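Only one protein chain is missing; all other protein chains are in place.
For clarity, chains are labelled A and B in written order, and residue numbers in each chain start from 1.
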Amino acid sequence: MTTKDVSTQETAKDTDFAIDGHGDISVGVHGAGASGDGSASATRITPGNALRPEDIALEIQRGQVKPTEDVAEFALRIGDDGLILAQRLGHWISRSPELEEDIALGNIALDQLGHARSFLTYAGAAWGKSEDDLAYFRREHEFRSAHLFEQPNGDFAVTIARQFIVSFYQFELYTKLMESTDATIAAISAKAVKEVDYHRDHSAQWVLRLAGGTDESRARIIQGFKLVWPYVEELFEDDELTTRLAAAGVTVQPSSLRAEFDRLTGDIMAEAELEIPGVPQSLGGGRRGKHSEFLGYILAEMQVLAREHPGASW
Amino acid sequence: MASQNLQSVPAELSPEEQEREAAGQAYFDRIISEDSRIEPRDWMPAAYRKTLLRQISQHAHSEIIGMQPEANWITRAPSLKRKSILMAKVQDEAGHGLYLYSAAETLGQSRDQMMEDLIAGKARYSSIFNYPTISWADMGAIGWLVDGAAICNQVPLCRASYGPYGRAMVRICKEESFHQRQGFEILLELSNGTPAQKQMAQDAVNRWYAPSLMMFGPPDDDSPNSKQSMAWNIKRFSNDELRSRFVGMMVEQVRVLGLTLPDKDIRFNEETKKWEHGPLDWNEFKEVLAGRGPCNSQRVERRREAHENGAWVREAAVAYARKQAQKESAA
Partner (left out) sequence: MAPHGNPEAPASAASEINREAPKVAATNADSSTTAPASGPAVTPRGATEETPWSLWEVFVRSSRGLSHVHAGSLHAPDAAMALRNARDLYTRRNEGVSIWVVPAESISSSDPDSKGSFFESPQGKDYRHATYYTKSEGVKHL
């Protein structure tokens, strides 16, 4: 490193910057052109403090937490929902209607992926598998995501309609899961609920704007809702697993979330002067591994590289 | 001098205007000689404004077009951690583009106009983004080499004489420190992985090395604008100077990676105390710049498509805002 130090020493002194190691830059800005002093800076950055998938992996490793088979199966469902949605939303980055929206959708995708990683990491502990084992080496019928999350992005209106349903559903779910008797599920949900709350706001803002914007945008959001609404019912279906877990206080029956979902989405829809589409509800089946045609393509793309190099570390 | 190529002061000026211009120039010269900062509403020479506008908008376009080669791997990232990192990084680039467009807007050009120029193929952006990303290791090589070169270029720009540009660069440099590290770690992981992974990493370094060196711009004796930019305190170091520093850093780092740089001629010149590298193919550089790179039309087309497909959304938001404002004023 000596030669490099010689070559950058002068710069460091001249610029109040030090280039160190591989690109780590300590930015001590003192000269003119700086935006205020350090403590008042609008660019002061911190990593923050929140539950991360890595923390859960660590707890698993130490043997501090291990989900029951049922809890793992349940975590797989919500984890897969987030994963597939993040995969869909990630496609928007560099393609959004405006650069600001690239960032907004990117944030939402990152939130969803974060939740997915936490839930999948936790689920995997039941079977000695990592988040990546579960994401990259399961086959289509082993995924537990609901059909709504697999629906194509379509135009921006379809994506917003999907986001609207997803975020209001997830908000109700995570709110209840914060009181789960399973401490890990409760902790992940407590982090997720705040993020999903913002997703609600984001989608509601856009539903109002698209519905109340131009004739074209209104026609498109109506069409968008028509395309995704058939997949609402599946989200609120109870089955044997949820019945057992509800009895144990791990989760609530999905059907119990419906009334509040209807009320809150109904408020926004009414304000936007949109009607709930009268479309037949799809039979679903995602929770049992029965998926739409779309999932196969999503997985083919997502898994291709990891499967080319089984056992590799990245 | 660069200003010769640029539009200069209009021919006919009244005596009062001439006096104002002269006073403005004197004030400007003093600010520059004191190494202080020019702010948006200050008088500035037309050529200074034009040079900055060109440089900042090109920089912004590079961030926006630069999203594409990496976005290409978001859906295929081989682990969920890498997927998160890559998504955050590409998203950051959109942010950096926005910081820079904002800085350029303070010079009197609208972002809409800049975007139109980009889509019409009238604006330039960093030529390196016209190369394809054909393997996962390219995510590593772009982070390590391309972002590394960008950081070398950008750190001195934090002190650029134009205030808004310098401030944008401060924010960008802070955020980019993770970009290069994540690229380095992708390569390190591959290099320590299976033989196929290591091969993938070396292949990516081989492909991105020369283009990353060319990111610093033409050699000093072929860079007519550099001198004026340095006199204006926009640029602080010459192209060759920065390139040489960069090569020195890469030489050290590539050893840690356990890979090699595809350049037999790298050496430290004891006399000049500078790092030297082998010849670069400037013809190819010019060809790619002229639009004949592997991905030029694809990149601009993607931007055009996104922008045009988004028109109805942007329109809807404006129409909604207008209706809401009308409702409010009626109430």
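Following the convention adopted for this analysis, a residue touches a chain if its C-beta (ideal position, glycine included) is under 8 Å from a C-beta of that chain, and two chains touch if they have at least 3 such contacts.
Just so we're clear, the structure is a prediction, and the values are computed from it rather than from any experiment.
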{"item": "Listed residues A:Ala186, A:Leu264 or A:Ala312, member touching the removed chain", "value": "A:Leu264"}
{"item": "Omitted-chain contact residue, chosen from A:Ala72, A:Ala116 or A:Ala204", "value": "A:Ala204"}
{"item": "Among B:Gln18, B:Ser110, B:Asn269 or B:Gln298, the residue in touch with the chain that has been omitted", "value": "B:Ser110"}
{"item": "Absent chain, residues of subunit B that touch it", "value": "39-43, 91-92, 95, 98-99, 102, 105-108, 110-112, 163-164, 167-168, 171, 175, 311, 314-315, 317-318, 320-322, 324-325"}
{"item": "Absent chain, residues of subunit A that touch it", "value": "35-36, 39-48, 98, 100, 103-104, 107, 168, 193-194, 197-198, 200-202, 204-205, 208-209, 264-265, 267-268"}
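In this section, only the chains that are shown with their structure count from here on.
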{"item": "Centre-of-Cα separation between subunit B and subunit A, whole angstrom", "value": "31"}
{"item": "Residues of subunit B defined as touching subunit A within the complex", "value": "35-37, 64, 67-68, 71, 74-84, 87-88, 90-91, 94-95, 97-98, 101, 136, 144, 147-148, 151-152, 155-156, 158-160, 163, 166-167, 170-171, 173-177, 179-181, 184, 186, 189-190, 193-194, 196-197, 236-237, 244-245, 248-249, 251-253, 268, 273-275, 302, 305-306, 309-320, 323"}
{"item": "Residue ranges of subunit A touching subunit B (in the complex, touch as defined)", "value": "1, 3-4, 6-8, 11, 14-15, 17, 19, 22-25, 27, 29, 31-35, 43, 45, 53, 83, 86-87, 90-91, 93-103, 106-107, 109-110, 113-114, 116-117, 120, 131-132, 135-136, 155-156, 208-210, 212-214, 216-217, 220, 301-302, 304-306, 309, 312-314"}
